[in-house]
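With one protein chain withheld, the remaining protein chains of the complex are depicted in position.
In order of appearance the chains are A and B, and numbering begins at 1 in each one.
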Amino acid sequence: MIENYSVPSSVAEAAQLLQQGDATIVAGGTDLTPQTEAGARTFASHLVNIQRIEEMRGISTSDGRFRIGGLTTVTEILESKILAEEIPVLVEAADHFASPQIRNAATLAGNLCNASPAGDMCIPLLLLDAEVELASWVDGSVAIRSVPLAEFFTGPGKTVLQAGELLVAVEFRQPAKGFTASFQKSGPRPALEISTVSMGLAAVLQDGLLTGVRIAIGAVAPTPLRATATESTLEGRALDENMISSAVQSVQQEVSPIDDVRASAWYRKHLTGVYIRRALSHVAGN
Amino acid sequence: MSSIELKTGEKKSGGINKVFSKKTVIGTRVTKPDAPDKATGKTIYINDMVLPRMLYGKILHTDRVHARIISIDTSAAKALPGVHVVLTGEDIPLLKFGTMRDNVPLKAGKVRCIRDEVAAVAAETEQIAAEAIALIKVEYEDLPAVFSPTEALQEGAPVVQEDHPDNRSLAYKFSHGDVAAAEADSDIVLEHEFVVPYVTHCCMGPGCAIADFDSAGKLTIYSQTQYPYNYKMDLAPAIGIHPGDIRVIQPPVGGAFGSKLDVYPFEPICALLSKASGRPVKLTFSREEEFINSPTRQPAEFKIKSGVNKDGTLTFRSVDCLMNNGAYTSWGPTTPIIQMRTFTGHFRVPAVEYNGLAAYTNSVYAGSFRGYGNVQATYVTASVMDMLAEEVGMDPIAFRLKNAQDPGEVTPQGSKLDDCKLKECIEIAAQKTDFLSKHETYAGLCKQPGRIKRGIGIATSIHNAGGAKIHKSDGCGSILKLDDYARATLITGASEIGQGIDAVLTQIVMDELGIPKADVTIVNNDTALGPWDVGVHASRTTFVAGNAALQAARAARKQILDAASKQSNVSAEEMDLRQGHVVQADNGVSIVKLDKLLRQMHFADEPELVMVSEYFEPDSELEDRNHVGNLSATWAHGAYVAEVEVDTETGEVKVTKITAVQDVGRVINRLGIEGQMEGGISVSLGYALSEELLIQDGKVLNPNFRDYKVPTAPETPEIELHFVESDCKASPLGSKGIAELPAIIPAPAIANAVYNAIGIRFFAPPLTPEKVARAIHGATTQ
Partner (left out) sequence: MSLEIEIGFTLNGRPVKVRVPPTMTAVSMLREKFDLTGGKLACGEGECGACTVKIDNRTINSCLMFAVDCDGREVQTIEGLGSVKGLEIMQQAFVEHGAIQCGYCMPGMIMQARYVVDQNAGNEHKVTRDDIARGLEGNVCRCSGYTKVVDAVAAVVLEEAST
């Protein structure tokens, strides 16, 4: 039973409220509502609506770093001119995200904190070595800690977020020159589909060699997965058919998908192979 | 719409007489009269209704698939403030209902499937009702369960219904000609097995009923039913009252598609809650409840053996159909009635036999769903036709044309193909799509390397298009009255579930009486007012209700013209009704305004009101015991071509175009017929590619739109429609029923196109990406 409802207007105010404990944070509601309706989650006694915290909105750059406020909606990412120019893979993932109505409401922080193994927005952010900024109220002021996104997820629906913490923003460095990335997602329909598999691959292609390889895969493990072994296999190598075949083999060994109502483990593994091939050929520019 | 043309007529007593040219609205695009309110959100659907003092009902469904009920403790629920009534099977008498009288509203003693209703609550709010349901404690003892029909028929299988210890439900047998001899004489005999899945209607308006008993013990039920008149007969035993004491009101509904052609337990439960509480009670399903509890399309396993001679002549067809009846019997296991007609009568097959059997299991049960058994039969026959053609080295078009019937032929079951247009449909479909050249090109590319493969496929079918006589009458009544202002009201037995009979009937009245659309009102939502009708199903409504309306409109027209004739020196035959006037038929000159004439008739010394009633009974026959008889007054064929792209890596199938050619008799409402066909194609697209209600050990695994994938706008292919018009003689209106063939034929056309693209045949729809990928890569990657 909810006893209190608050609408903080700043991170500091929110952090103070959350510090009191037993709170449920609500923003776009797109995940929280179905989860509570289905009984998969129950409300705490204090409902904190963070939608009015203006400082948690928007996309900005400075000193070669991008910052996306946690309350930025997926539509705002999709419509961002600067992201379209600089980080198109993020826009592409946003374009594959749910439906227009959900994109209009769903926030970046919500998608990350929901920690679905199939969460679409984490894939490109993992490629970018993004960090999440977590705020809490410590000794009378706002304390911020940064956590690499790759370490943020701990299991399906589980993150390192502590009670009283709020995901304020996501930050990542402007990618190096020559950075290219690809986002692949399954499903006969463009959107409104929980990913059977989604994959992102990024690298810098220089003199025919791949460097800084990053591979992130959704819906093949308990958390969105960084395929680090396959990344190392590809690192510093030239892209030829042999290399691509060994990347396919390597990544299929690296994933540990499950059978569920949406797809079998076999199909998820199969798609992982198809997608890495597509992603590599995209990155290689053909 | 009729437009008024003003011309200068001959001068008479100093004035200018208006002249009206003849304009028919039949065949034009007429918008649905109810569309503006639907577009503005004004329409109050049953799900939107609130009655004064209304309570909210909710059902406790079991979580077991087969179990003895040891105890039900409702004390906490009854004690919850705001709860008015809690009912269990122990609180009501034994009220058997359903096709086989094997179902009861609230289960006592035992549950047999996941849908089973063990208790129900009526409370002041939906939330209190839900809380009360959560407080009910049921203790069960699980029983051994059986889920597959094959296992259910084995000796020693768990018994689902005590009255049927062998688990056998409905059975069908038909044979014609000497199948064994035909098989022995055939050059080629092929045997195949097909499995078709559970799919569900996904009406956008979830299941809902509002029941309201009056003090005299009479029930008014606001219902989503598609068959209000027989619904009374079927509902009455489930409540323990007389059918005559039930009044059915049909508010606007959010879709039906065959899912509301039977009584399902939530409806009598709602009525029993109203009876027990003395209040109106509304019971609504959540989407999850809707997915789990509404009837599905009948799943089935088919074994089909077919013979053909080297010259391409079909010799025989033998079909075994095994159906999962589920725990109770609704319309699903009766679908062989229509299915058989396709197996035995689609294409000229001299020797045919069909054996159908349904077995009780602890799975969910099926009802009727747009296409009624023919969806399954056509998937099978259209796939087999392509395989046979390939086997004898003929192309799919020539092979079909060789075996297609001619007008006047009668099928082994007695379907009279008086005006058969099958060949014409196939020829037009082939020609409009450049079928043969594409088919050959794609087949040649099939084994070449390449990620995307293209394919083209054709399928055809036959369906009842003049009703389907499964009751002693397949008729529809119409009452037509005109008021003093020449406004017409047509009270019809036909139900409107979105399909657009409101527009069609409006057109017919407009056309016969020469009045504008705005002056016609259709009343069809109350059994206390309306005359009898079998219901909206079997592609029958435009055919049966349309002709009933035509009959009534013609009778009213005759009465009007006779009266006009008495007043003028013009005979009735020489007059016409146009744009609100009685006119001279030859030159269109107005004789009298219609409203004026009606008032003169009304206020005469011998007053007469224009108020007629008519009943139209189609010229069809009940089947005899051997399943022979001309079940429908007319039959229609269609030939559909699908064009696809297959991603051979991911297995995704994209349908790029559907070309539909269908014998429609005569187009009445072009807008409506296009909408029916496009909508039907979408349903079949889902059947082909994405839809399957996954049921494991009797439990539904995907009761939501996330995992049960209905087609959405981006997956919708380009659609090209061609209407073959034959002016059907069995129909005074000239039209044939059209609504089911579009939901029947596209799926196998898509499967045949996929075969053309990748050389792999799929014997179990849907062709999901995973299934297609597995067929292509399964052997090599794992």
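By our rule, a residue touches a chain if its C-beta (ideal position, glycine included) is under 8 Å from a C-beta of that chain, and two chains touch if they have at least 3 such contacts.
All of these numbers come straight from a predicted model, not from anything done at the bench.
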| item | value |
| --- | --- |
| Chains in view touching the one left out | A, B |
| Options A:20, A:104, A:174 or A:246, residue touching the unrepresented chain | A:104 |
| Residue of B:105, B:206 or B:737 in touch with the missing chain, whole complex considered | B:206 |
| Absent chain, residues of chain B that touch it | 29, 31-32, 34-36, 38-45, 47-48, 201-206, 252-257, 286-287, 497-500, 671-672, 674-675, 678-683, 704-706, 710-714, 716, 719 |
| Contacts of chain A with the absent chain, listed as residue ranges | 1-5, 7, 26, 28-30, 33-34, 36-37, 43, 47, 49, 51, 73, 75, 98-102, 104-105, 189-192 |
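The rule we apply is simple: only the chains that are shown with their structure count from here on.
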| item | value |
| --- | --- |
| Chain B-touching residues of chain A, taken from the complex the two chains share | 186-190, 192-194, 196, 261-264, 266-267, 269-271, 273-274, 277 |
| Chain A contact footprint on chain B (complex, rising order) | 649-650, 652-654, 689-690, 694, 701-702, 706-707, 709, 712, 714-715, 769-770, 773-774, 777-778, 781-782 |
